[in-house]
Every structure is written in structure tokens, then in C-alpha cells.
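Comments concern the structure below.
A protein chain is absent from this complex, but the other protein chains hold their places.
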């Protein structure tokens, strides 16, 4: 008996649920959970099922391909630990939260290594027997620095996600395209408010009563990729922008870990610069 | 072309989604939305679909009955305004919120009448050209009072829901059983904390930092019916219990209206003293 | 015995609390509540006290003026119902919420009249025996239309606040300056995200997971006045922008009523395009 996550992304048409459930039924699969969504505006159909039964993944995929429109995307995924690399700069909270979750065994992931443009986080990461690579950007232009990182990343051919746990440098289009829909960022703002530098200072100056954090996939336009998760906290006039920053850290780490969990459980579809999350 | 909400509640077994979607497919129905849930612990299957197509409701129900286990509950509902009666005592906020929603046309309901054990709310209700019945409990025992209300309710043979919008009297088992799973209450507490009288005073005495409200169906045990919706707000030491009560009203009306909306849209399954909500 | 709200807004210097509390003590006043805030960045001091005692408001104000720096703003306010005018367009939810609160007696305000650029809301407002003025903008340019409204407003010399309960037209600088810090707006967005037209459509297109509403004073730059209150709700991919709009209404009315309450209780200081709220 094997367990699979089946992810289907298709142009909507009548009979899709019927066709998929017929394949499941004919192969004697048990449906553990099932979620569907139709975006009528874009005529798109999304489905995520958890099934178990006595069948090979490739076989199940083949049967689904036979009945579904040829333009469909069909994934049959066997649940197992995914491989992630974390990139960070100097702040400890988001990285530390992931490390503790990893250590406790709750994270469905292997952390291959942590990369930083500084050395500060090395002593924390190495406590957990995880490789730490400090790749300084000092005296390098953006491309030279990224070349070094990309070279390092290219050593891992089984990489599933790159997690930017407060990595404070902008990635070039070249970098982003290489890992399209695989880079998860935490932005310390309730996007799309306060795009860009020091959002807490911007929020303070604007006198907002709520601040937030946003986790999103990274695309070419900084801070504009598909949003995965958002959360907020209330603040008031007595908060300096540094108080907002301190309080914001608690939201940032929660939102990033929530987004990472969704990705590791194959719950996210990306399309039209948005996400469907089951 | 007709539009239906199909609600299925069955003992779980392999092939249920297949069987239902086959009926939909064979009758050329279009699935607008689809939600399923399997409670593995209790081996129960729940499904709610919105479909449209060229078929009679009774016909669709018949086809579903033919393929589903005989113990299943199958409802094919044509969306239309439901008939509700509101019961209240003296407070205006929860009732007022429903009246405004009704007046604005956003409520999928006809308000047949409002019943109160006092006369205070009459002038508000009558502004909206809705019948107001004051049935005083003074000098009556509980059964005599309820007899009068039940007699009044019995005039409406098409009643879908009774909404207790801060009706401050306890209903007898006889009353509740007559309208089983049809009475929606708002309890001014985050159940199951502070069951019983004056929950805000109890919450104040306990020094809680959060208060809440719970909307639930009413069953025989006061405050213990299936929960439909809950919401909370933060409070602090500076709140007297009357401040909590005042702030709590805003939560109460929001939660009750949310629960009512779920009921009117046929989104609630009740089983095992709990709800499944799609 | 009289009860006063004392509001002091001064340049910060040592001894301000001492000086104010000395005046209170020497005049045998009882402090019921007391809030202070120092904005160190701008060197500003804010204080709001509720006191009671046997003294005239003007006398108390005089004593405070004698001890405080001449640049201070000092207000001694006797709590009483404030006079408000509500402006709306066609939507009923925010206006309806205020009308019900007013009817129930919880609002510390007299509603002098409701003004709309359409006639739709007339039947609702008149139920509550409140004057309704429909001042159409059809065939008028912006200034001509505002002339008519300003003429109408000028009849009320005791106006404390104008509440824009989803009034969907932009006010000119002339209008805003006439009622500086007296116009309370509800913006159907979590400002400063989605400034401008149809924020729900903007939020939908961006794929956000949280939407919100912001109440603020109106100044010359649309949507950029000092923020009084904000609130949010979670949404997901299944929300169309119309669903967001429908759900957003519940947040809008809550936030506007919360802001209005703060204003009516004299809890808001405005400075540097921000608010201090006690």
C-alpha cells in the first residue's frame, strides 16, 4: 500500500472530477482527502487528493494522463522529506524557528545547508550539525556574489526549496528564474503596503495601527511574487519603529514557517501570480 | 437550467465521490463548487456540491439514492430565501444587525416575525414592517409561556430557522425537540468557558485577557449544542465587566450573523454534537 | 460635582505630570483615569485625564494654563452628546450600524441629519426619524455639488463630526479644510495598500490572504489622513472580489463605529499626520 498526493491543474471543463474519481475507483484507491477549486474567471480547475492503494506512482500518473486534457499538469507525489536550503543574513529569529522545528522532527524536510552573506549565524547553525556557508558579498558586484552562491547551490541536484529567512539582499532575475517557484521569502510587511526598504519605518511614519508579514514566492519584481501566507498584529502610537520591528519578528517567523509547511506538504498551486492553497 | 445545492451525509466507503460524480456527469451537470470531508474516527463522509444543469431536483435525488448506500442522507436543495423567526428579549444589537442585513437585501431570508418576552423592541421591529409579537412570561410558568410561543410558531408551517438574537430565557426540552437543529443561538461567551448566567461577570472575575461569543444550535443541555461559529476580542485589566459586555456585543452580532448566513446557504452538517461547515 | 475630560498636548519638558497633578490636587479633584504618552522623537507630550470635582470647566482650564507652557493645547471637556452628520452614498451597512447604535442609546451622539448624493438610503434613515437630505451630484461639477452640501452643513453651527459612512465621492481641499480633523472616513482597504478605486478588486488581483478596513480623518490627500483604527479578516483563493467586498463590509462597519466611539469619547489626539489614542 502506497500513499500519494495527486495534484491536478487543468483548464476547466465538465467531467474532470468524474474522470479523476473514476481512475481512483477503477484502481481501488482510497481517497483520504480531496479538495477542488474552480477559478471561473480564468477557467482553471485545481484538485489535490490524498489517496492510498496498491499502485505505482508512474502508473497512476499514466492513467490520469489518459483521461485528462493534454494541457493538464498532473503530479503524483509520494510524501517524503523535501530538501531545502536556507539563506539568511544576520537575524536569528526566522532561521532559529526553522532549526528548532527541524530538530524536533516536525519539519518534513532535510536542511542541506544554510548560506549567509555574513558569518554571524554560523555558531547557531553549527550547533545543529548543519553545514553553514558564509559567502560574503564584500568587494563583489551583485553578479559575482550570486555566481558564488549559484555555484554552491548547483552542487545540490535534489534541491526542492530555497527559504529566504530574512536574507536581506535582492536576487537578480537570473537567480530567480533558475529556481522559479522554488524560492520562498518572508517580507517584513503586510504586502503590498510598504514595498521596499525598512517597511517598519515606513509603517511607523504612516501611523498604522496594524503591522504584518507576508510570505511569498520570489519572482522578478521584488516583493511582488505570489503570496502564500500573511499575518498581522495590532500596534499603537506607543510603538517606536524599533518596537514594531521587534514585535514584527514574531509574526515573520510564524508566517514563514506556515508557508514552508504548506510547500513541504504540496498544498500550493501557483498561477496568475497568485496561489491556490489546499 | 436549474441550480442546486447537493448535501450528502453517509457512512464512509470507497467509491462515494466516484458514484456521485458519475451521476453528475451522466446527467450533464456542471459542478460549480465541491467540498468533501471524511471523519475517519467516526467513519463518516460529508459532501456539498453546487451544480447546475437541466434536471428536476427530485430526479437528481432519485439518481443519487440509486447509487449511494441506503443509510445515506441526500438533500437536493434549490437555493431560495428561507423563512426565519427571530426571538429576542430587550437588547437591540444582534436583532438590529439582522434587520439591517435583511433591509439591505443581503440576507437570503424572509423574516416572518420577531417574538419577544418584552415590548421594548417593538418600535424598532415595526419600523421595518415586520410583525412583532410580545409574549410576556410574567405570571406564567415556563410551560405556559412556551405554549403561547409554540402556538404562535405553529401558525408558520414553512419555518426553516428560529434565531435566538439574545433571547434570555431557557427553552425546555419539549420546545427544543420540536425544532431540532433549527434553533440558532448566540451565547455571550467563548464556550465552553463560562456556561450559564452572566458570562461577562464570570470572565471579569477570572481575569481573562480574551472574551468571545459562540453561535450554536440549541439542544437539550443549555449552552451545549453543536458549535457553528466563534469569535474573540482582546480585553485587559482596565475593562470592567460592563465594558466587556459592551465590547462583547460587537462580537456577538458578528458571530450570530455569520452563523445565520452559513445556515441560510446550507453549509452546515450536524453530527455527534458537532458541525461540519463547508 | 462635575466630571471632565482633560486633554493636554504640549512640547515635552520635565515636570508636566507634576504640574498637572498639582492643579488636580490643589483643586481637590479625583482622578478617575489617566493616560500619558511622550513621543521622544518629536518631543511631544500627550495626556488625557478623567477627573471629577467641584469646579467649573473654565476655571480648571485657567489653572492649567497658568502652570503649563504657553504653547500647550489644553481642553477641559464636559462629557455630553456630540452632534454628528453622516454622509453616505448607497450602501447600507455602515450607516445602518450607526443608526442601530444610535437607536439603542449606546452612541454618545445626536445625529443631526444624513446626507447622500442618492435617494436610496432615504427610506432607511427616515424610519429612525432622522432628517435625510438627498443632494444629487448629477449635472453638477464637483464644486457646485459641494457648495450645496456646504450650504446645508453651515446651517448647523454646533457640528462636532462629519462621518463618511461609505460616501463614495472625493472631497475637495476647500471642503476638507473647512472641517479639519472633524471628518471621519472609512476606507475599504487596509491602508496604505490599495489606495484609490475599488480596493477589493485590487486586493483580489494581487492575491492577498488578508483584507482590511481603515478609519481615518480626511485631509487633502485622499486616503492619506491620520489613521484612527484598522481591522482585518483572512480570505483565501476561493474568494472572488465580490466575496471580498461582501466580507469586507462587516469589517468596515466595525472599524468605522470603533473610530466614531473613540472620537465621541475624546480619546484621539492628532499630530504629524498620526493619532495618539487613549
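Letters are used for the chains, namely A, B and C, taken in the order the chains are written, and counting of residues starts over at 1 for each.
Operating definition for what follows: contacts are C-beta pairs under 8 Å (C-beta built on N, C-alpha and C of every residue); 3 or more make two chains touch, one makes a residue touch a chain.
Quick caveat, the model's predicted, so the values are computed rather than measured.
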Given C:11, C:30, C:73 or C:180, the one touching the chain that is not displayed: C:30
From A:44, A:93 or A:182, residue that would touch the chain that is not displayed: A:93
Touch with the omitted chain, as defined above, among A:106, A:119 or A:151: A:106
On chain A, residues whose C-beta touches the chain left out of the figure: 33, 91-93, 96-97, 99-101, 103-104, 106, 124, 127-128, 238, 246, 250, 254, 257
Interface residues of chain B (partner: the chain not displayed): 37, 39, 41, 190-194, 206-210, 212, 226-232, 236-238, 240, 272-277
Interface with the unshown chain - residue positions in chain C: 14-15, 17-18, 21-22, 24-25, 28, 30-38, 234
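Definition applied: only the chains that are shown with their structure count from here on.
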Centroid distance [mean C-alpha coordinates] between chain C and chain B, Å: 35
Centre-to-centre distance between chain C and chain A (centres being mean Cα positions), rounded to whole Å: 41
Per-residue overlap in chain A, given as positions that touch at least 2 other chains: 37
